[in-house]
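Excluded from the complex is one protein chain; the other protein chains are retained at their positions.
Moving on to subunit A:
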Amino acid sequence: MASASKGPANHFTILYFAAASTFTGKTTEHLPAPVRVRDLFTKLDGTYPGMKEKVLGSCAVTVNLEYVDLDDDDASGAGQEIKAGDEVAIIPPE
């Protein structure tokens, strides 16, 4: 199933689908928590240069199966904090 192993303590699981998987060469990995959603794209772009422009710009993000409103900067949107054990997914257009 989509829930990968919980991974190391103080980490969250990120799932890459379709074009995001193609770009990173991975389907999942564990990243250190906490991190705010708005900082996640910057962080990913640092690890995978060009990802923000080429892939993430057209992607949606879910945290524990709930879509994050990336246009909204408060705690229910891009300001939301991703915690250890969370399952985050990068969702390209279908």
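As a convention for this text, a contact is a pair of C-beta atoms (placed from the backbone, for glycine too) under 8 Å apart; a residue touches a chain by one contact, two chains touch by 3 or more; residues count from 1.
Heads up, the rule we're going with is that contacts and distances are computed from a predicted model.
For the omitted chain of this complex, the UniProt record lists the protein as "Molybdopterin synthase catalytic subunit", which is one of "Dynein axonemal assembly factor 10", "Transmembrane channel-like protein", "phenylalanine--tRNA ligase" or "Molybdopterin synthase catalytic subunit". Interface residues of subunit A facing the missing partner chain: 1-5, 7, 15, 17-19, 21-22, 25-30, 62, 65, 89, 91-94.
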